[in-house]
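Note that this complex is displayed minus one protein chain, with the remaining chains in position.
Residue numbering begins at 1 within each chain, and the chains themselves are lettered A, B and C in the order written.
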Amino acid sequence: MNIAFLGLGAMGLPMARNLLRAGHALHAWNRTRDKVAALEADGARVASSPADAVQGVEMAISMLADDRAALDVALGDAGLLAALREDAVHVSMSTIGLDTVRALEAAHAAAGRALVSAPVFGRPAAAAAAKLLIVAAGPGQAVERCRPAFDALGQGTFVVGDDPAQANVVKLTGNFLIASAIESLGEAVALLRKAGVDPGAVMGLLTNTLFASPIHKTYSEIIVGTHYSPPGFAMPLGLKDMGLVLEAARLLQVPMPTASLVRDGLVSGLARGLGHLDWSAVAEVRAWDAGLPPARGV
Amino acid sequence: MNIAFLGLGAMGLPMARNLLRAGHALHAWNRTRDKVAALEADGARVASSPADAVQGVEMAISMLADDRAALDVALGDAGLLAALREDAVHVSMSTIGLDTVRALEAAHAAAGRALVSAPVFGRPAAAAAAKLLIVAAGPGQAVERCRPAFDALGQGTFVVGDDPAQANVVKLTGNFLIASAIESLGEAVALLRKAGVDPGAVMGLLTNTLFASPIHKTYSEIIVGTHYSPPGFAMPLGLKDMGLVLEAARLLQVPMPTASLVRDGLVSGLARGLGHLDWSAVAEVRAWDAGLPPARGV
Amino acid sequence: MNIAFLGLGAMGLPMARNLLRAGHALHAWNRTRDKVAALEADGARVASSPADAVQGVEMAISMLADDRAALDVALGDAGLLAALREDAVHVSMSTIGLDTVRALEAAHAAAGRALVSAPVFGRPAAAAAAKLLIVAAGPGQAVERCRPAFDALGQGTFVVGDDPAQANVVKLTGNFLIASAIESLGEAVALLRKAGVDPGAVMGLLTNTLFASPIHKTYSEIIVGTHYSPPGFAMPLGLKDMGLVLEAARLLQVPMPTASLVRDGLVSGLARGLGHLDWSAVAEVRAWDAGLPPARGV
Partner (left out) sequence: MNIAFLGLGAMGLPMARNLLRAGHALHAWNRTRDKVAALEADGARVASSPADAVQGVEMAISMLADDRAALDVALGDAGLLAALREDAVHVSMSTIGLDTVRALEAAHAAAGRALVSAPVFGRPAAAAAAKLLIVAAGPGQAVERCRPAFDALGQGTFVVGDDPAQANVVKLTGNFLIASAIESLGEAVALLRKAGVDPGAVMGLLTNTLFASPIHKTYSEIIVGTHYSPPGFAMPLGLKDMGLVLEAARLLQVPMPTASLVRDGLVSGLARGLGHLDWSAVAEVRAWDAGLPPARGV
């Protein structure tokens, strides 16, 4: 397929490479030019703007850092929507808020263009390995036209509804569950440490039995070992995501007290100077709250 | 070994049977006599009091419903401690609070008797199948003398420290993590339902990938299907356990806001008439908080 | 003085009248025209746009419903900033967020114009009686030039700093304290009702002694009597304000768990259909949480 790829950050760049590898023709655009050069060597055509990138393509994929960038790239000056072919589909893969995806959907509907929302679970290493989990929502036919691209990017695609915003709610729900697991692990480890019990041994036991999940294994190891640096997902990004969760919860009228709790913990983490660490350093906030000394190197 | 077994409830009875099956001689006692009859047919000697039960045994195992029963059976009139042989060990396998196990420990130390605390993870079915996870703490030699019994009761024994109370903190930590998983699943399912997304499909996806743990699978199925009755672990027991968690947290000076949150949710569940349901019906509280209609049959 | 007044809502209209009464010349503008007619009869000149309204005036006062309106009226098409005389001052009296007032301040600085922020405490009746409490911040000389207007509008003006945003933080702090008083009164009344104690008698006692403040008197009477309708300050406005508090807290890096708690309670109130009531009906949420029946007429 002829595909435009907009946004070549830590996630977007390896995703774009996988599309090239799978034989798709790629028009690439990034806000800054440095990232594009590497991709050009792999065969991508470099575009000067989102509008330029989507000229003539069947599909435009956007993978951007935040809601503002997602709105600008789609609807701003030289944005993609005005230049998109009538029969093309725009696949928004960014983790963005409910309000933003609703605004995008309304603009696409008014312009007679198809929007699919397809945020992903997985970190940059999973993106490079084409092992992302893709959660998609949008009009059925439009989602089907995206299959070849999704197959090149992930290990599976889960269609959750006709309304693009539903995919974002699912993505935010997943991030919420991860955040609440981190929060509870942080409180648990603080309790164990103050009881003089080895938290590594206990967490090893629990994450090989009752809590034998990738999330609990990964994060209990980070927290027990205080391996918060370099961050896999930095604390300010975690706070941004909890903001998106709570905004969606407000719009859908769902009180989510655990999300509020984690958000307050992350705010405290930033206030105490932990903003350069992984978001799981909210466990460090809970340790300090319990009077425990700061971890080495924090 | 000659073993006394005190407390033949839903957990104690199948545990006692497994000890008989493994060839141990058993003196059994229960507060009410009905349960003992069945065990007598299997070869147990029935005792008239805790003190009677522990006459001459090498090991006394107690498995009781709450802190008051644990104190009474050990330290009350005709309690076991006064009658225990000097070289015998008392293994407390009840889920009891930090204060209580500390009181038991002090009384045993004063009497020159060994106390091992060894609470378990697992429901009655796991007890019957000898698949319990046993978390033990106490003086090293005393713990070693318990091995034959532990081997007959569980799939593995994890020694977490020299101080009996440490085993209880680990058990309470595990229950806390389960409770916080339930809470977060309840909030997540409410959000998905209000977004018009099928929560069963999303939870199926997540609990086969990021959250592929027995706890998340079990409880997301209960919550999505609202299968709260009959309860696996009734709401008042869950509230009791959160009380024990928060009491331990107070004694060890660890703020645990997630435990407070779950506790308040369980109190609300009881106030709204859900006390006959499984403790995971705290998810129903979160659904009502979000304006969703009550589940069928609730 | 020659004054432009922008925004003639429930607060703005009586404020504008008081300026006319004090002898100031008024250019009035409102988004919809109906409100302006009444003021025209009192001697105001009606303007066709914010830019038109501020032609030639010494001071422009804006009193708008939300952040978007505040940005539009100042910085949008035919906004006031571009048309403001070089030596004039813009006094923003709206309750708006930290981000918004910072954006306004930056735009005014870039244009070489003075911005004073002066939000108020007081309801429409206090506005009509010229009894508002005015909290002002901005460059000292600019604040001084506002005195004649402030004197016509309120019972006192409190200058809290040189940076306009500081006045908004003070206003949001006040609203937060009111919200947290409501929350705690709601929990307290639910406890008293379930204990079979007359909450009116107890609150009468407490609000004449320890808690003899206008806020506690007013809101305990509303809550005890369930006089939530008509709303003095509707629940969606309360939720908006808690959002502004938490946004300011995030920007200033202050965890405010009580604000999160109230916010979640208000979200639940909207979800349960209480959005048409006074924001103090969050007490009704707490009553339902405790299993109490709905109040009459709710």
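Here, a residue touches a chain if its C-beta (ideal position, glycine included) is under 8 Å from a C-beta of that chain, and two chains touch if they have at least 3 such contacts.
The structure displayed is predicted, hence computed values, not measured ones.
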Contact with the hidden chain (one of C:V202, C:L237 or C:A295): C:V202
Residues in chain A touching the chain absent from view: 257, 268, 271-273, 289-291
Chain C residues that touch the omitted chain in the full complex: 121, 133, 135, 158, 160-161, 163, 165-166, 169-170, 172-174, 176-178, 180-181, 183-185, 187-188, 190-192, 194-198, 201-202, 205-206, 209-216, 248-249, 252-259, 261, 286, 289-291
Absent chain, residues of chain B that touch it: 239, 243, 249-250, 253-257, 260-261, 263-265, 267-268, 270-271
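Rule of thumb we're sticking to: only the chains that are shown with their structure count from here on.
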Central chain (distance from its CA mean to the mean of all protein CA atoms): A
Mean-CA-position distance for chain B and chain A (Å): 38
Where chain B and chain C are represented by their mean Cα positions, the distance between them in whole Å: 52
Sites on chain B at which at least two other chains make contact: 257, 289-291
